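Just one protein chain is left out here, and the rest sit where they should.
We just call them A, B and C in the order they show up, numbering each chain from 1.
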Amino acid sequence: MGAGRGSYAALREEALAANLEIPKLSLAILTWGNASAYDPKKGVFAIKPSGVEYADLRERDMVLVDLEGKIVEGSLRPSSDTKTHQVLYREFEGIRGVCHTHSTFATAWAQTRRPIPCLGTTHADQVAGPVPCTKMLGAAEVERDYELGTGELIARTLAGKKALETPMILVAGHGPFSWGASAMKAVHYAAALEEVAHLAFITSMLDAKAASLPDYVVRKHFERKHGAQAYYGQGGK
Amino acid sequence: MGAGRGSYAALREEALAANLEIPKLSLAILTWGNASAYDPKKGVFAIKPSGVEYADLRERDMVLVDLEGKIVEGSLRPSSDTKTHQVLYREFEGIRGVCHTHSTFATAWAQTRRPIPCLGTTHADQVAGPVPCTKMLGAAEVERDYELGTGELIARTLAGKKALETPMILVAGHGPFSWGASAMKAVHYAAALEEVAHLAFITSMLDAKAASLPDYVVRKHFERKHGAQAYYGQGGK
Amino acid sequence: MGAGRGSYAALREEALAANLEIPKLSLAILTWGNASAYDPKKGVFAIKPSGVEYADLRERDMVLVDLEGKIVEGSLRPSSDTKTHQVLYREFEGIRGVCHTHSTFATAWAQTRRPIPCLGTTHADQVAGPVPCTKMLGAAEVERDYELGTGELIARTLAGKKALETPMILVAGHGPFSWGASAMKAVHYAAALEEVAHLAFITSMLDAKAASLPDYVVRKHFERKHGAQAYYGQGGK
Partner (left out) sequence: MGAGRGSYAALREEALAANLEIPKLSLAILTWGNASAYDPKKGVFAIKPSGVEYADLRERDMVLVDLEGKIVEGSLRPSSDTKTHQVLYREFEGIRGVCHTHSTFATAWAQTRRPIPCLGTTHADQVAGPVPCTKMLGAAEVERDYELGTGELIARTLAGKKALETPMILVAGHGPFSWGASAMKAVHYAAALEEVAHLAFITSMLDAKAASLPDYVVRKHFERKHGAQAYYGQGGK
């Protein structure tokens, strides 16, 4: 890890761009959201410093952290949620970005401590089933190491699923986390989750017994965007 | 169809302008919406390429497609919903633009699989009756050709109505489609539908038994805007 | 009324500024709102032309109309709601501006055909009691002259009240109208009404039996802003 400052510039830039997308997509007010970008070869991720306003963020403010939580580079204190990001990079194969926000509708669903049912194709375009919701973290886990425990709770809840096929979750009582093949994709999944949560809210208000989308439509939509024969987009996922 | 590139420039421009109106009117986040412009003399429509962000769209990115679904011109892959547009141009007389979005309230109504009741004059200014909602597409239709099937489902649901007098529909479990005498008008109907869906949501929440607008007011509003003696606007419809 | 074009310039300017405030305050999408400015000495008001987009509006597009509905000046067709404005200027003493929008929450309340109860001081700052809602216009009135009938219906509903003390109303099944001592004030009352309608919606959702504000608080708030001893603002009402 003795590399010069220059060697992390691209990672810091990627993290900065992803963080700036958060307020641009109205996913956070004040300083309430963070994103990180991971380089699996270096085993290091770049993350937003804690409590800094988006308008003031610069590339050099990003903090470089390794998977043991050691600060590799940076003079600011990293996001208070850093350990949660760290666990996700360690546990989830292939992810290169993580995003956490308190976006309104996703957070409200998290406060109900329930998964978001898959009620339409907008949802199925992201995840082929409900957006999972964790259990509430126990008092002992909160005491021991809250942010680490949150990461482990997320990993436990997704056990047996491919992380890149369920790129989002609600942490009960807290809010959403998302991830993806890049930091920007993690933020875009956060935006998609917020919209899906909003849609499910309105639908549930209009019809408390709204039926889930039939599985054959769920699969069709998920596959046309993410499957081996995907034909959404221009080929580069 | 051996015409030079120049011959479709106006159609591509019209499609581009209509697509750019989608995020401007807050009808889609990320890349979740598409519009097309149709030239009935050439039997060709210009449509948004799939998965390209609005900020990056240029006129030359628009894809030209004929009513058999053949790409006439363009190097990008067209919207994954292209076949649905294609069916609508084939089935609906006089339309020259189609728009599909996942706008929030219209999509949530689609997720309830119910038509939007006509509760006020804002609605009657667009359609003289409920905004129809299709049935859910069957598994066999989804398997055979999902997007073509969606277009046929829309056409079947509107059978017997003049398409230009019912310029919008909800596809159950999916979202809204709209059309009109131009691509821009199709997008403006998408905006009107979103607003009408929002109004109907709030009204239904305040009064679950809210009555439909009396038919004599529905006709008055629809006719003053779209009838033979229309006096809304400046004469050019 | 043989005055030269120049003599109405100030009135046209006032009407233009008020109309441009409508989209700025998010009170209308597309072309769905209009405001007018009245000069009682000339007996003439300037109103938005019908169906013209706000971005295209220029001072010279405003249409000058007298209280008999005669177009005094202007080459465009006036708002389809012109006769409603006309009746209000004739019936309501002291008003110099009228505004009509389809703003979301006010229109949804109008669709429920119920007055908006006075649930808080934000509301009492505008009107000392519920925002009234008209009855539904009858079929004969719609047939005879819809827009004139709408104006008469509003006047009938407010009979016995000072128009400047109840500067807003809901027309059942349609939407809000507001007025004031200037065109700009009429638009600002439209914005206040939209917010009041939004607040009453949320409050009603949280507590279907939410109590009205006690009358002594209603009077206090209304009087501190509009009474003889008003101390809100800088003295010029």
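By definition in this document, a residue touches a chain if its C-beta (ideal position, glycine included) is under 8 Å from a C-beta of that chain, and two chains touch if they have at least 3 such contacts.
All values derive from a computational prediction rather than experimental measurement.
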item	value
Which displayed chains the unshown chain touches	A, C
Options C:Leu57, C:Leu88, C:Ala128 or C:Leu213, residue touching the unrepresented chain	C:Leu213
Subunit C residues that touch the omitted chain in the full complex	25, 119-122, 188, 191-192, 195, 198-200, 202-203, 205-207, 210-211, 213-214, 216-217, 220, 224-225, 231-235
Interface residues of subunit A (partner: the chain not displayed)	29-30, 32, 49-52, 76-77, 80, 102, 104-105, 107-114, 136-137, 139, 142-143, 146, 173-175, 201, 204-205
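Heads up, the rule we're going with is that only the chains that are shown with their structure count from here on.
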item	value
Chain labels contacting subunit A and also subunit B	none
Subunit B and subunit C: spacing of chain centres that average the CA atoms, whole Å	33
Computed distance of Cα centres, subunit C from subunit A, in Å	46
Residue numbers of subunit B (touch at least two other chains)	205
